[in-house]
Structures are given as C-alpha cells and as structure tokens.
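Heads up, one of the protein chains got dropped from this complex, but the rest are sitting where they should.
What follows is chain A.
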Amino acid sequence: MWQFFHKLGSPKWFYGISTRLMPWLLVIGTALLMAGIVWGLAFAPKDYLQGDSYRIIFIHVPTAFLAQSAYIMMAVAAVVTLVWRMKLADVFVKAVAPVGLVITFLSLFTGAVWGKPTWGTWWIWDARLTSMLILLFLYGGVIALDRAINDEKSAARAVAVLVLVGVVNIPIIKYSVEWWNTLHQPATFKLTEKPSMPAEMWVPLLLAVLGMYLIFGWLACIRMQTEILAREQKTRWVKDLVMAGRH
C-alpha cells in the first residue's frame, strides 16, 4: 500500500496515468452533465409549488456539492503536504483552488437567481449563505497566499495550514440548515434517507452531480499537468516529452 502511495507522489507517474484518464473523464463527464441538465431543464416534471423556477436546482446543487467536496479534497491534500511533504499534493491544492473559487461563485450566483423568485430576495445573511460566502473567500485566500510567497516550499506549507484551518467551515455549511434557523431549506439529498423528491427529479440531478465531479476531475488533471511541467521543466523526462512532441 505504501508503495502505491509513494508512486502516486511521483509527478512523472501521475503525468502518464492522468494523460490516459483524461479523455474518459471529459467524455463521460460531459455526457452525464448534458444528460442531467437537458433532462432536468426540459423533461423533468415541474414542482407543485415553485413551477419551473425550481429547475435551477439542476445546476445549483451540483455546483454547491462540488464547491464543498473540492475543499475537502484540498484539505486531505494539505494533510499529505504537511505530513509527508509530497509535492504532488501541493500541486493538487494549487491546481484546484481556482476551480473551486469559480464553482463556489457559480453556486452562490445560481442560488441568488433562485432566491429572488422564490424567497423574494437575492441575498440574506442566513447561516447557509454566509458560510458559503466564507468558503468563497477561503478559496480566494488560498490563491492569494500561494501567489504571495515566492518560495515553493514555504508557499506549500503556508497554504496547507490555511486550507486546514478553513476546513472547519465545511461541517458548518453542511449542518447550518439543521443547527440554526435559516431561510435556506434543508438538504434534498441525504446520505441515510431517500431523496425528498421523486425519481424523475432526482435521477437527472444525480447525473448532473456525477458529470460535474468528472469534469472537475478532468480540470484538476489538466491544471496539475501544466503545473507539473512548469515545476519539472529541468528534468530529463519533461525534456524528452517536449522533444517527442515536436516531431
């Protein structure tokens, strides 16, 4: 097991395996996301209360899920950076933070667009919305801190500590709707219970969520590859790779 773990830490090995994986992630991810969104927006039944406006859930929920999952993945990578000093973990954090920022912004934006017609307001300072806004700032902070420190190793450690400190926000986001009174409704998808919507609504939603995760995987791979090439540009294998690409 440790052998696999250390192999995973090798940028060259990761570059090879991700190159093979990426077309699958992109093709399957796009197919699932398109299927989920088209099904959800055009064919799923409308809601008895909100009519068609609830359909933004098919974009809002996948982005909101991913915004939190991406941060959890970054936190795991941060632990690996701090404990094992694995370069690839730091590459992951650096590559994923801007993606997380955009996804979090999308979930806040779609939430606001949904909130106006249903609740009657674009924004309210309830616990769910505020903690999600903090997540957006955390992503921004991670990017800024990384750019602010020139030395690669110090930047990696500082960023890892920041990511770990911020991870307490994730359970707050998740349970905000249960711990406190909020305007935001509780979760529709629960781990232990059936979703509180019929199958013709939750199946497209699930497809969109899975598609979003796969596309995120593809984005993470392509950004990590770029970062790896930049960092390893003086090594033999990168030079060989570039030369091979010229022919």
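Quick notes
Just so it is clear, a contact is a pair of C-beta atoms (placed from the backbone, for glycine too) under 8 Å apart; a residue touches a chain by one contact, two chains touch by 3 or more; residues count from 1.
One rule holds in what follows: contacts and distances are computed from a predicted model.
Between the names "PTS system IID component, Man family", "ABC transporter ATP-binding protein", "Cytochrome c-type biogenesis protein CcmE" or "Sarcosine oxidase subunit beta", the one given in UniProt for the chain missing from this structure view is "Cytochrome c-type biogenesis protein CcmE". Only one of the listed residues, A:Val83, A:Ala148 or A:Ala230, touches the absent chain: A:Val83. When the full complex is taken into account, the listed residue touching the unshown chain is A:Ile124, out of A:Met73, A:Ile124, A:Ala155 or A:Leu241.
Touch with the hidden chain on the side of chain A covers residues 45-50, 54, 57, 79, 82-84, 117-121, 124-127, 161, 164-165, 167-168, 172, 179-183, 185-188, 196-198, 200-201.
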